[in-house]
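What follows is one structure encoded as structure tokens, with my remarks underneath.
Removed: one protein chain of the complex. Kept in place: all other protein chains.
Moving on, here comes chain A:
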Amino acid sequence: MNPRLLPLYATIAIFLVACVICYIQFPYMLSTRVLGNLLTDNAYLGIVAVGMTVVILSGGIDLSVGSVIAFSGVFIAVMLRDTGLPAPVVFVLLLIVTTAFGAAMGGLIHGLAMPPFIVTLAGMFLARGAAYMLTIDSVPIDDPFYEMLRKAYYLMPGKGRLTLIGMVMLLSFAVGMVIAHRTRFGASVYALGGGENTARLMGVQVGRTTVGIYAFSGFMAGLSGIVFSVYTGSGYPLATVGTELTAIAAVVIGGTLLTGGSGFVFGTFIGVMTMGLIQTYIVFDGTLSSWWTKIVIGGLLLLFIVLQKGLLRLTSARFSGGLA
């Protein structure tokens, strides 16, 4: 069996076990209502995690996304309130801003050969600060187009709602899978994650790819910001603090190697769903402290890091064994 697939199988197995445990304790959790909730409530997280997966596959990290989501919400709310531009135009403007923001960070990372951690940390403070510059209040969005987006859902049998934002997340994962696994850009991302020098030797245009990766992450963060603003119907500069870390956790629980080069976009989807399931379980139980969500996620993260380390040992032992 391909050892690269092992973390993905582990992710899926954990998710299925979690589903069974939930079903045994709370049979009602296996309803379309809960399924719809999982997709809707985690839509913004899933979308941003798609971008994060690509970044981590390339061996990088993007700490700015949580702040970019908050900035997006505030930007949209303030623009709609003050300018009277139609919502779709504001969306396009926002996506241009966040994509350019990501691209600029990618440019700095490549141009100055700086660690992505530092550059995107600066980006995180910048975006959060910009959100506060626009407003310090929570601004409600009162727009007929938003009303329409908010109310757009397909009623599944059993009264579960497949909302528009849930569908946007599913679509994002589909697009993410195609980009990562079926395009030249995706191949370059994996190559870069394997090591910059090797990638260069393989003919990857490192600069262009790096800019592309962070621009993609910026775009996804912007899209996630739009979804979040539909979800809450407002812009709030204090929103989604720490979401970048939750997204990174989802990517790792999804079986992607933190050092880059190995992993699957689909795994991230399962990672997001697993985290959502844990949260739902704790609310269903109603007596456990909600901090247990964090404890279980912490435990899972540790498990995957150990698993990855073990796999790395295994593959490198096999490799050196082959040479001898």
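Operating definition for what follows: a residue touches a chain if its C-beta (ideal position, glycine included) is under 8 Å from a C-beta of that chain, and two chains touch if they have at least 3 such contacts; residues count from 1.
Basically, contacts and distances are computed from a predicted model.
Trainee: Consult the UniProt record of the chain that does not appear here and report its protein name from "Sugar ABC transporter substrate-binding protein", "2-oxoacid:ferredoxin oxidoreductase subunit beta", "Transglutaminase-like domain-containing protein" or "Acetophenone carboxylase gamma subunit".
Mentor: Of the names offered in "Sugar ABC transporter substrate-binding protein", "2-oxoacid:ferredoxin oxidoreductase subunit beta", "Transglutaminase-like domain-containing protein" or "Acetophenone carboxylase gamma subunit", the absent chain's UniProt record gives "Sugar ABC transporter substrate-binding protein".
Trainee: Which one, A:T11, A:T40, A:T120 or A:S217, makes contact with the chain that was left out?
Mentor: Considering the complete complex, A:T40 is the one touching the chain left out.
Trainee: Per the definition of touch given earlier, which of A:I14, A:A180 or A:A239 contacts the omitted chain?
Mentor: The missing chain is touched by A:A239.
Trainee: List every residue of chain A that touches the chain not included in the displayed model.
Mentor: On the side of chain A, residues 26-31, 33-34, 37, 40-41, 44, 138-140, 150, 161, 228, 231-234, 236, 239-241, 276, 279-280, 282-287, 289-291 touch the unshown chain.
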